[in-house]
Structure formats: structure tokens, C-alpha cells
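Since the structure comes first, as C-alpha cells, the remarks are kept for the end.
Chains shown are a subset, placed as in the full complex.
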Amino acid sequence: MNVINDGIDDKLFQYIQKSIAETPYYQVLSISLSRIGAGIAEVTVTSIVEHTNPLGLIHGGLIMSLADAAMGNAVRSLGIRGVTVDCSTAFLSPAALGEQITARGRVLKSGKSLIFAHAEVWAGEKLIADSKASFANTGTITY
Amino acid sequence: MNVINDGIDDKLFQYIQKSIAETPYYQVLSISLSRIGAGIAEVTVTSIVEHTNPLGLIHGGLIMSLADAAMGNAVRSLGIRGVTVDCSTAFLSPAALGEQITARGRVLKSGKSLIFAHAEVWAGEKLIADSKASFANTGTITY
Amino acid sequence: MNVINDGIDDKLFQYIQKSIAETPYYQVLSISLSRIGAGIAEVTVTSIVEHTNPLGLIHGGLIMSLADAAMGNAVRSLGIRGVTVDCSTAFLSPAALGEQITARGRVLKSGKSLIFAHAEVWAGEKLIADSKASFANTGTITY
């Protein structure tokens, strides 16, 4: 899949793409980056059986993982290394096997020591989760 | 691994064990049940490379998945089908590849329509996450 | 202050205005409704010494109270009696004595048993808090 660069420095873009591709947790869950811009990131999966519970519904853990990935990479789009402090997710609707699930993260405030972000998770046209997180700023990304 | 039954009905115990073993999301992440009692559940993983980010640290998504699994199964230990409404997790310390990670969930209140639970996640002797969740009561488990 | 009705039934509008005016907790904190529409509500205070800590900063409890009030009344704008299940607030920036503080709540999903909402809290032009909440649907408002 082509990843859209919505205007960040190309070297940072390459760094983030490579980092996500080399993250084993994303590989095992088939999570990939689809878009990144200054303070925003979008990650996506086509849901597969590995994401489900015995009822064929997508496990909440995957939804939270996607939301965290979208927000964490929105932080990195600013050239900041962030570590998640707290993440809170509301589950609005279930999602089912086969649906395309996309989390869109956005930085709300980037401070010297803390960064705040928000994410929405969509299954196609349906909003399935609302998530927010805070991150500790642990330094500048060097690439 | 032997799963400890801390006093729930044996048929319910068999049902929950089978359900967890048949959950593809738990299989892909190697999450397994280690203990269940009335209103409590403990799930565990030995962390493997599939749980990590490129720094060799355990991804927050795995920690949230474990916490949700521990609380969700604490709800099921009461014979209740629960659907996660909201889950909030604080990340106290990082965990590293190879550590045994255990989430202990506990039901705080089981109401007619809503159930509230709390979980702690431990890497060995170190508390790494504090989590809470609410669940919608969607009926009685039949087994 | 004039309260703006952004298009809800006038009787419901009167009911909500009266209910807020008669809520002792809002009276003691000088919280008032400024706008309500279908699925949205805005509440506001001009911060006074009663809202502060000894440093003259606005106490987080007031911010959370405003966010909850904005989301709870966004739920009521749909003619639904809601009870807060869980409320989570991130504090992006401090606010100081004398600032006009406004919380804008919005319903994200209104289900048969659960309603999900989101709120932003502003001190003038500065976003100071990001909040989300879930509510139990306890029936229809009769007026």
C-alpha cells in the first residue's frame, strides 16, 4: 500500500515508515501506516481472523492497539519520541471480520514534557471507537 | 499450563477455558488464562518478539489487550456476557522482551446493565500498568 | 445571559434551561448553559476565586464538572435521561482566575442503552482540556 506523506520532511517520513515496518507487534497484527502529516497519522488493517473473538467480532485489544499506534505516530510526525502515559478508549460499535479498520490520530497539544492526542477509529463509514492519550516527550527523533 | 479454578462452577470453568483457547486474537498474541475465580481472572504471556517495538520494549497495545482480557474474563467468571464500553490504562513502567507479563482483573461492581472492573498488569514483581473498564451486561452465559 | 437554542423542541429547551437553573451544584459553581442543539451543548463560567487553588489557577475539579455538564446536557438535548458511566479528562493547559471557560459537548453515538460523548474545554481561545464520557440511557425525558 502507498503511504501518503501529507507534508512532513522526507527523511522523517522514511524513518517512520521504516520503523513501523520493522515493529514486530504491528507485523503480527498486520497494522500498517496509510497517511502521515504534521501532527496527524492514520493506521489501518483489513481485519482478519487473527483479530477476532469466537463470535467473529474484532477484539477490543486490536482497536486500542490501532488507536495507540495512530496517536503515537501523530506524535512522531512532529519529530518527537513519545512514550504513552495513559490511553482511554470508548467502544461505540462492534466491528466484524473483513472490515477495513482505520484509526486517525491527531495531536491536540505538544508541550515540552507532555503531548496530548486524540483518535477516532472507523470501520468503513462507521465510527467504532473514540480514544485519547497522553505521551511523555522523551526527546527528539534523530534520523 | 495448568489453569487454576479458584472456585467457580466446573462447567463454566470449562466453557471459559475453551472460549479463550479458541479466540484467534489470544492465539496470535499467545495470551492464556492462568487463574479464574468468582469475579477475578488472571491472564498471562511470556513476552516474545511479536509483542515488541524496534527498541525491544513491549508495545502498549499488548498491555491494554491483556488488561482488557483479564477484566473481561473476570466478568465472565460471574456467568455474564460482557461487552467492553470503555477501557482506560495508565502505563507506569516499561516491560522488556522475555519478561512474564500478568494481568489481574477484578470486578468492582456487577449491576443489572453495567459491570465495572479494575486490573493491574505486572512484569514479574514490577507493576507496569493500572487499568479500569466498564462493560455492558448483554446476558447470561449458557453452557 | 441569553441561551441559544440551536434547533431543539422549545418545550425541551425550556425544560433543560429550568433544570440547569435549578441544579444546586451548578449554582454554587456559577455554571450556566450558553447553547444547546440536537446532540450538542455548551456550558460556561467566568472563573471566580471560588474555582481556584491557592496559586490562582482553576481547579481541575471545575474543569471536569464543566466537561461532564456539557456532555450530559448534549445527551439531554436528544430527549434522553442519561447517567454518567465513565468520564475521562486530559488537562492540556492551565486556566487562570478571570478567564471565560467554556465546555462544548457533542454526542458521538446515541444507542439504546449507552450514549457516548466528547467535550473540549476552552479558556478563551486556548484549548485547556479534552474529555470523553459514556452515559447509561435511563429513559425518555417527559416535559
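To keep things simple, chains are lettered A, B and C as they appear, and every chain counts its residues starting from 1.
As a working rule, a residue touches a chain if its C-beta (ideal position, glycine included) is under 8 Å from a C-beta of that chain, and two chains touch if they have at least 3 such contacts.
Quick caveat, the model's predicted, so the values are computed rather than measured.
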- Overall number of sequence copies in the complex as this file defines it, 3 displayed: 4
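The criterion applied here is as follows: only the chains that are shown with their structure count from here on.
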- Item | Computed distance of Cα centres, chain B from chain A, in Å | 22
- Task: Take the average of all CA coordinates in chain B, do the same for chain C, and state the distance between these two points in whole angstrom.
- Result: 34
- Message: Centroid from C-alpha atoms only, then distance chain A to chain C, rounded to Å. What do you get?
- Response: 29
- Note on the structure: Residue ranges of chain B touching at least 2 other chains are 85-86, 88
- Hey, which residues of chain B end up touching chain C in the complex? 85-86, 88, 113-114, 134, 136
- Contact footprint of chain C on chain A as seen in their complex: 86, 88, 90, 92-93, 108-109, 111, 116, 118, 127, 130, 132, 134
- Task: Spell out the part of chain B that touches chain A in their complex, as residue ranges.
- Result: 19, 22-25, 27-29, 49-54, 59-62, 64-66, 68-69, 72, 83-91, 94
